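Scroll down for the structure; my scribbles are underneath it.
Note that this complex is displayed minus one protein chain, with the remaining chains in position.
This part shows chain A:
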Amino acid sequence: MVPLKAYRVMDHTGTVLDSAHEPRLSKEQVVNCYKKMVQLHVIDGILYEAQRQGRISFYMTHYGEEAMIGTAAALEDCDVVYGQYREAFMLLYRGFTMDEMMNQCFSNDLDYGKGRQMPIHYGSKKLNFQTISSPLATQIPQATGAAYALKRSASRACVACFFGEGAASEGDFHAGLNMAATLNCPVIFLCRNNGYAISTPASEQYKGDGIASRGVGYGIDTIRVDGNDIWAVYNATKAARQIAVEENRPVLIEAMTYRIGHHSTSDDSTKYRDRKEVEERAKFDNPVTRLRRYLENKQWWTQEEEDQWRKEVRSSLMKSFSAAEKRKKPAVDALFTDVYDELPQNLRDQKQELQDLMKKYPEYYDTSDYASSL
């Protein structure tokens, strides 16, 4: 079997292979992409450490997959995004602030999710980013449904739906892609194939030619790209968006990349893969370094700017970090609200029951860390 080739625009030295494929982005746009990639890298470093120190309960890094920000650059703000969990690049690109991020990770009273979900389960109504949930691949048929609705409302917007190659083994992947094809939905499926689903290598995940080969079977226009090449990712997404919005057809993009970090803070990946292999991949084929070389080739970026930007991100992140850490948890009331649009009788009763208990045993129900008691 001859595997489908991955589309690539620039090599690992940041050199564009065919200038016809170079996106004509301004210096400002390219620098913006790079700065967001670095910003994500810095955030990941600090939050990963914060979890190690027990200051937040959980974290997942994006190491090695930062070039996926090319998708963000290719989409429009009106496009609805469904993520899996390793897609904070999309939020950063659209203007999610570090305050907003820290508020979610610390589950404080400013968290939009009201402290109900684990860290990194971001969501933003304002930025058209549907709230992340843990069950894998559930977002795939949902993205298809949302795309159908967008088509009906003639909004000329599409849906971008991200997932890993492991999630693509779930039944919902099959359901979502088949429905998108048969119902002509403007949705772009973006698979991050990073070689591992926790400890399971891709070789134990599927026997076919990755995820891309399946798209053809569903009758979906499909492309495999070098996922460490921001311009390959950008071009593919741009073209996919055109197909989705103009022709109401889904597109599948498989971005080949490598998960440099551990799966999550609950995982030690040295238990199932060679540390040296990871270090070599991180060094030889790093999406951040690749874009940096591209910028340097154009003389759009210097070491001083790099140092200055990292310092800037670090210091404002630390400000957000300690502000978020200091804030109180949400009001205890938020335990009961939003299960339904209104509190039904059983929840009113149960809220009363907890309230009575808290009054009876105040020493066991300290609420001083919460914005308000019940």
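FYI, contacts are C-beta pairs under 8 Å (C-beta built on N, C-alpha and C of every residue); 3 or more make two chains touch, one makes a residue touch a chain; residues count from 1.
One rule holds for everything that comes next: contacts and distances are computed from a predicted model.
The chain absent from the displayed complex carries the UniProt protein name "3-methyl-2-oxobutanoate dehydrogenase (2-methylpropanoyl-transferring)", chosen from "Trafficking protein particle complex subunit BET3", "tRNA methyltransferase 10 homolog C", "3-methyl-2-oxobutanoate dehydrogenase (2-methylpropanoyl-transferring)" or "Light-independent protochlorophyllide reductase subunit N". When you scan A:I140, A:A160 or A:L291 for touch with the missing chain, the hit is A:I140. Across A:D44, A:D111 or A:D285, the residue that sits in touch with the chain not pictured is A:D111.
The chain that is not drawn here is touched, among residues A:M37, A:A73, A:C105 or A:L150, by A:L150.
Of the listed positions A:E66, A:E87, A:D172 or A:D229, the one in contact with the omitted chain in the full complex is A:D172.
The set of chain A residues touching the chain not shown comprises 80, 111-114, 116-117, 121, 123-125, 130-131, 133, 135, 138, 140-150, 152-153, 159, 171-172, 174-176, 178-179, 182-183, 334, 337-341, 344-347.
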